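Below is a slice of the complex: some chains, not all, each in place.
Should a chain be cited, it is by its letter among A and B, assigned in written order, with residues numbered from 1 in that chain.
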Amino acid sequence: MVKKIKLGILGGGGDSLIGVLHRVASFINDDYEIIGGVFNPVWEENIGFAKEIGLPTNRIYKDFDTLVHEELKLPENERIQVVSILTPNFLHFPMAKKLIDSGFHVICEKPMTTTFDEAKTLESALKKSKTIFALTHTYTGYPMVRQMREMIKSGTLGKIHKIDVQYYQGWINKLIHDSEKRKTTWRLDPEKSGASCCVADIGVHAFNLIEFTTGLEVKSILADFNYLYSDNKMDIDATMLVRISEHVKGIVRSSQIATGEENNLAISIYGDKGGLKWEQENPNYLYILSDDKPMQVYKPGHAYNSDLSLDGTKLPPGHPEGIFDSMSNIYKGVARAVRGQKYNSGEFPTMKDGVRGMSFIEKSIESNSKGNIWVELKN
Amino acid sequence: MVKKIKLGILGGGGDSLIGVLHRVASFINDDYEIIGGVFNPVWEENIGFAKEIGLPTNRIYKDFDTLVHEELKLPENERIQVVSILTPNFLHFPMAKKLIDSGFHVICEKPMTTTFDEAKTLESALKKSKTIFALTHTYTGYPMVRQMREMIKSGTLGKIHKIDVQYYQGWINKLIHDSEKRKTTWRLDPEKSGASCCVADIGVHAFNLIEFTTGLEVKSILADFNYLYSDNKMDIDATMLVRISEHVKGIVRSSQIATGEENNLAISIYGDKGGLKWEQENPNYLYILSDDKPMQVYKPGHAYNSDLSLDGTKLPPGHPEGIFDSMSNIYKGVARAVRGQKYNSGEFPTMKDGVRGMSFIEKSIESNSKGNIWVELKN
C-alpha cells in the first residue's frame, strides 16, 4: 500500500490564494495528506481556518517553533514529512533553514530568501542534510514548459542565440497612481517587502524560465527600473538586458504597470535551427517556428511529447489543465523524491534555482542603482 | 467546524480518466473526503486501486449492492452521503435508482440512463425522495459558461434568434477506418454501448449547453447521421437542426471523425442585441459581439462578472483554471445543496437536464432513421 505523504503547511490560511494553490496541488495526484501546520500567527484564525477546511485540529500548532518541536517528538513514521512554506517572504529563510536542519523536506514559495547571502547559507545547510528542497517556480510544472526544456535539450532549436521573456501585469496601477495609497501600501514599502517589488515578485520567474527551459546560465545583466513617481522607492517595472555569452543575448521584461495585462508571462527562444514561443495565459499551446517550414503547434497529452511533458498531463488532449495542475506536477515530483523513487531533473525547481534567482534580484538592483551598467551574476 | 462530506465512488479505478476528474474535483474546494466505494468489479483491482491512491480499505466494498447494504447499517453521521457514479453507461440507471431510493445523494456521469423511459423513472424516484441529484455536464462548471448563462438571463443578447453549437473530435478515426477494429471495438457495438455513439457521447453535451446557457427549450429536431462505412452500425458523426420556435433555430453539430480536432466544443449564440462565442479548449475567454461596437473579451475572476461566474473562480485573472476546476464547481454546488446551504440554479445540472438529454438522444436516432424528418422532443 502506498501511504500518503504527511504534509504540513506554514501560512496560506484565510482566503490566501497561494494557500489554495498549494493545498489543491497537494491533493491532485493522491500523494499527500495534510496533517497539520500553522496557517496564521493569530491562534483564532489559525484554528478557525483548519476547521473551515475540515482538518483535524490536533496538529495545528500555535507557531512554527512549536510545530518543529512537537513533530520531532513523534515517531518518524507519524511525523510530518514535507513542510510547505507559504509565509511572508522574510520568513522563508529562517523557516527553511530550521526545517532543513531538522530533517524535514521543504517546499518553499518564492523568493526563496530575502538576500543572496541567505540563499547561500541555505544551500550549505541543504548540502549537509539529506532532505529534499523544492522551490515553487510554479510555471515550470506546465506540460508545455517541460516540453520546451526537453526539445531544447534534444537540439530542436540548434544553438540558441536569442531569448526574450516578458512578465507583464497591470495590477499595481490601482495603487501607484494614488499618492496616498503608494505611501501606505506594504507592497511598496521596502521595510516590509524587501528591496525589490517587480523583479523579486515576477522578474525572477521570467529569469528562471530562461534557465529552466534552456539549461543555459545568464552571466551578466544590465537593469533599468521605472519607479513612475519620485516618491516611490520600489521598482514596479524593470527591464534587464542579459548576456549568456558575447553572442548569446536576451531580454527580461517585467512590469506591474502594464495596464490591462493579467499575468502575461511569455517566452520566445531563437536558435540557429528553430524558434519557440509559449505564453502562460494559454499554457497548453507551444509554438515551434522555422524559417522555412510551417509553424507547428504542440499541445499536451499527445504521444509526440517528451516523457517529462506527458508525465505532467492527466487527461487526453483538448481537456484544458491549468495552473493548479502545473503546481501539482511539482508536488508529484517532490513526492517521488521523498519516497526515494526515480525522478528526473526538471520535475521540480531546486535550491540552485533559488540561489540563482536571489543573485538575479540583487544584481538587477545593483545595475540599476549604479546607472544601468553591466554586472555579473554569482552562483 | 465544517465537516467534510463523505463521498463514495462507483467505478473510476485504474487509469480511468473520469476517475481522476471526479476525485480531483471532489478535493479542490475542501468539501469532500472519499470514504470508500467500488472502483472495479474485480476485487484485486478494486482493493489494489484503493491502496494505490492511499485510501483506507475498510469501506471498499466487493460490489455495489454490498456498499448500499453495509453503509445503510452505519449510523447516519458516519454513512457515505454522496455517491458518484462513474461506471459503464448501462449501470447508471440501476445504481442511481437504488441510491436515490435508499436516500443517498447522487452525482451521476452522463448519459444519465440508456433510455428516455429510464430517465423518466429516475425522475419519478427523485421526486419521491429528498436526495440531491447532479448530472455531470462538466462544461457547465466553467466560469465563462456560467457567465454566458447570467448575461443571457440579464438580457445582454436581447431576444435570441440563432444558436450554433459544435462538438468536434477526431479520435474515432483510428478505429473506424480499420475494418477489423471497427467490428471489434466495444465503442462501436450497439450491444455494448447503447444505440448511439456520437450523439450520446458528445452531441448531448452540445445540446445541454444550449439549454443551460439560454434557458430555452428545444422543441423539435431533424437529425442526419454519418456512419462512414456500411458495416458500421453506430453514428460517429451527427448534425441536428433544432427548433426552439418557428423563428428561433439552431444547429447542433457533433463528430468523432473531425480529424485532428481534440475536444472542440464551441457555442455561438446570436440575439437581436448582441452575440456571444465560447470555446471549451480556451475556456477562459468569452467573446461578446455587437454589430456596431467593438467586441468585448470577458475573462474569469474580474469583478465585472456575475456572482455565479465569480463563485467558480479561485485565482486572480491570468491564472488559467481548467476542466478539473470546472468539475470542482459542480461538486461545490452539490456540497452546498447537501449541507442545506443556499445555492443557485446553475451551480449543477439536474435530473431535468438528464431527462432532456435522453429525449434528445432518442429523438435524434428516430429522426435519422425515419429519413431525416422533424420530430418533437419530450419532457
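Please note the rule applied: a residue touches a chain if its C-beta (ideal position, glycine included) is under 8 Å from a C-beta of that chain, and two chains touch if they have at least 3 such contacts.
Keep in mind it's a predicted model, so treat the numbers as computed, not measured.
Shown here are 2 copies of a single protein sequence; counted across the entire complex in this file, the number of copies is 4.
Everything that follows uses one rule, which is that only the chains that are shown with their structure count from here on.
Relative orientation of chain A and chain B, expressed as the C-alpha superposition rotation angle, is 180° to the nearest 5. Per-chain Cα centroids separate chain A from chain B by 35 Å.
Remark: chain A residues 1-4, 17, 20-21, 23-24, 27-28, 30-31, 33, 51-54, 169, 171, 261-264, 280-284, 299, 314-325 touch chain B in the complex.
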